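For reference, the structure is listed below as structure tokens.
What you see is the complex with one protein chain gone and the rest in place.
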Amino acid sequence: MYSTYEQPEFDVHDPAEIRRVIYEAYCNGKEAAANGRAADYIPELAKADPGDFGICVMGAEGDPIVFGEVEKRFSIQSISKVINLAAALKFLGFRETFSHVGMEPTGDAFNSILKLDTVSDLPFNPMINAGAIQIAGMLSNVMDFGELLDFARAFCMDDGIALNEAVYRSESETGDRNRAIVYLLKSKGVLQGDPEKTLDLYFRMCSLNVNARSLAQMGLLLACDGQNPFTGRHIVHPGYIRTIKSLMFTCGMYDESGEYGVRVGIPSKSGVGGGIAGTVGHRFGIGVYGPALNKKGNSAGGIAALEHLSHLLKLNAFS
Amino acid sequence: MYSTYEQPEFDVHDPAEIRRVIYEAYCNGKEAAANGRAADYIPELAKADPGDFGICVMGAEGDPIVFGEVEKRFSIQSISKVINLAAALKFLGFRETFSHVGMEPTGDAFNSILKLDTVSDLPFNPMINAGAIQIAGMLSNVMDFGELLDFARAFCMDDGIALNEAVYRSESETGDRNRAIVYLLKSKGVLQGDPEKTLDLYFRMCSLNVNARSLAQMGLLLACDGQNPFTGRHIVHPGYIRTIKSLMFTCGMYDESGEYGVRVGIPSKSGVGGGIAGTVGHRFGIGVYGPALNKKGNSAGGIAALEHLSHLLKLNAFS
Amino acid sequence: MYSTYEQPEFDVHDPAEIRRVIYEAYCNGKEAAANGRAADYIPELAKADPGDFGICVMGAEGDPIVFGEVEKRFSIQSISKVINLAAALKFLGFRETFSHVGMEPTGDAFNSILKLDTVSDLPFNPMINAGAIQIAGMLSNVMDFGELLDFARAFCMDDGIALNEAVYRSESETGDRNRAIVYLLKSKGVLQGDPEKTLDLYFRMCSLNVNARSLAQMGLLLACDGQNPFTGRHIVHPGYIRTIKSLMFTCGMYDESGEYGVRVGIPSKSGVGGGIAGTVGHRFGIGVYGPALNKKGNSAGGIAALEHLSHLLKLNAFS
Partner (left out) sequence: MYSTYEQPEFDVHDPAEIRRVIYEAYCNGKEAAANGRAADYIPELAKADPGDFGICVMGAEGDPIVFGEVEKRFSIQSISKVINLAAALKFLGFRETFSHVGMEPTGDAFNSILKLDTVSDLPFNPMINAGAIQIAGMLSNVMDFGELLDFARAFCMDDGIALNEAVYRSESETGDRNRAIVYLLKSKGVLQGDPEKTLDLYFRMCSLNVNARSLAQMGLLLACDGQNPFTGRHIVHPGYIRTIKSLMFTCGMYDESGEYGVRVGIPSKSGVGGGIAGTVGHRFGIGVYGPALNKKGNSAGGIAALEHLSHLLKLNAFS
């Protein structure tokens, strides 16, 4: 944890300095990973090596800066919630999307159903399970998994993304809490799709194989206002990108989002597979892989690395 | 409500255009005020004229742009939570402050005690009543109201700020829920000050008389990294300003913070007196006065005006 | 509502007087039904005639006293929870049964999952949906529906009890909240049976066709310590009957159980089909049918009739 007083003493735009700081961040992250442990609520996730750590920082020009395990594939898990939201905004529109899901942080755990059953029939936001399942329900009416996978590949600028069958089976077999959520949504009359079809799409999206590079590329696409900077192709409208970033900022890091906002201040989304995707202004994307999680379910090494980067390179949205 | 697609077609840095957009925002806000109503939970607040509306936008150079009721004094209410937090950071430090209060949005109403009694003994964040009372308790050990008032004047660059005695009496007499909160904090062993002294300081700070201009000046000080741009005096350290802005973004607009982040995207804090203080990058502060509130307790006109400004002038932190 | 001061002025054991009081109770119930409305959350239930009302009081000797619609069949709904509990106690034992479900009233609605997700992994008691589903899961491992139906017939001394296919289909198709509950229990690792098999058994038991006479007979069996007074056959052990009556008293009337205990004081169980089964000391059973429900989901006429009976005949367990 940094003191809020310390200030970097170098040019935060000098490539060599940036590279050095990213290497330090990598070292910090690798070290911090020792304090976390791999998720075990899905058997397939428990097989990850908690010592793994990798980071990729990618701008629109020049080569990405990478350290450690940046090519290793792992399941995207909750980071797919960003893709689902982006797809809903693109294919259904802002108004339709937010007719069926809210925009408020909950202060509860990501898989909580407390608010759903006491405060509001609509899920609070698209970054918690209930909200992402709700969005999967909407998407299931207008596209199939193959089409959504194509969108995910475009959104991450990574054609190598594919379904991890073992994780998908593991999710489906042990996803009882998510099944409870989908039926709760149905019982309230708010679910938009068929429950089992919805759940299947949700589980499949959680089971996509990405790597730190894919996540950096997702962050870069967000930084480029939804345009692929290499091909010039527009994937998502800039107005939607703003919405996505704002929800990543307020709700993207589970019930650690507020503290992460203060300490790191980079719109980011984490997954229990160990990934974090971050997006910095109109500058670059950051992808991290570190399956050792902290108590809130966020990559322990990833948070340490991102805090270092944000602090030294002044990446905080409000600095 | 704007479509997320519409784009401004003018130079967002042209002073004349900016002035025109601010006037439109004023008109929108004045009109939207008709849909709200003045707070009535404190008798003194119910006396406000719900038709009042004023806006002040102030940069570090040149005259502020003002329309409507910008000189009329009203009670600062919850916007004082920003001042309390700034004082705690300045006089007690980051580590000490956040040893006694969290940084997470709650998803609950501003005066909720639900989480306090179920999830955590510490208040979730400094922007809800429980958190601000907790901070008032800490401050009560190191300074008296006179000193905190001096800080408030410096923080808002407004020596005209004074205690509104009528509101203060009204708060003290009807503040039973806040009294419940302070004793709940005490019963959990987390309160740092004497309960009645804490509550008195909290009520006094809620009863400060500000106007739209003071709030714009507070926003400007935040935009200037805690430095008074006119005198050059450093009021609060830049590292703390970042923390304050981040918490304003995630928690500043009651349980409408998430949606406001998406639609407006300007770190802001509202009060049930009808004020909103916003801060835009390193550019300017915005102060609004509109005592007609929406259902979440935020100034109805203020939100309409700020949404217009943000949209037309591209002020969203993530655009 | 009776004053607690009025006292009956006749011999509460004189058959003619008893008959007269039961007739008054019937009239009161019939009248009170006008204030309720039939359940509509299952389409099949909404077809009931809210004007229907019938009451049956049956002792171990002599003919039952009946007025109104006592032969008309309707679905047992939540009253089946008593049969499920009795079966669990008989076939699995006290210790095993209460290893998987609690004994505490919740103060929440019958279909609430709040406590299940915040306070305890085990359902609070067998009289709420979560608890009855849990018991159905246990039973599904040791018996099939045919065997449980046989037990239900013996427990109600009514061989005419059969599955109402239309209600069963309606339950299955619209029982999403119960499906959410079963998967929530499974996700917590506490569910004892297969989720779909459990749910099917639960829905079937809710769909049994009973009438006011069957319910009076269930009450009589409880009054006779679990023995069929006409055949001498022991159906359930007396020690278990005590347990069942106690849970009916504290939890049997949804979140109106406490007030019902004060005003009526007869161990009873209600269902949203409009039935109430009550049991009075070692004296007799009472069955009521009145599909017009009050806001808590209890038969409006049934409660009025039972309050009259209890008051005039001094049937309160604590009088």
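Going in written order, the chains are labelled A, B and C, and every chain counts its residues from 1.
The rule is short, and it goes like this: a contact is a pair of C-beta atoms (placed from the backbone, for glycine too) under 8 Å apart; a residue touches a chain by one contact, two chains touch by 3 or more.
Note that the coordinates shown come from a computational prediction; the quantities given were computed from them, not determined experimentally.
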- Please provide the labels of all shown chains that the missing chain touches. B, C
- Which residue of B:R37, B:K90, B:R169 or B:K186 touches the chain not shown here: B:K186
- Query: Hey, which of C:P50, C:G193, C:G219 or C:G265 is the one touching the hidden chain?
  - Reply: C:G265
- Determine which one of C:A60, C:M103, C:V142 or C:A162 touches the chain that has been left out. C:M103
- Item | Where the unshown chain meets subunit C, residue by residue | 3-5, 94, 102-108, 115, 119, 124-125, 237-243, 245-247, 249-251, 255-259, 261-262, 265, 267, 316-319
- Message: Applying the definition given at the start, please give the residues of subunit B touching the unseen chain.
- Response: 112-114, 117-118, 176-177, 179-184, 186-187, 195
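Keep in mind that, in the parts below, only the chains that are shown with their structure count from here on.
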- Query: Which chain is most remote from subunit B in terms of Cα centres?
  - Reply: C
- Between subunit B and subunit C, centroid-to-centroid distance (C-alpha), Å: 55
- Rounded to the nearest whole Å, what is the centre-to-centre distance of subunit A and subunit C, using the mean of the C-alpha atoms as each centre? 49
- Query: Which whole number of Å gives the spacing of the CA centres of subunit A and subunit B?
  - Reply: 30
- Task: Could you tell me which residues belong to subunit A and also touch two or more other chains?
- Result: none
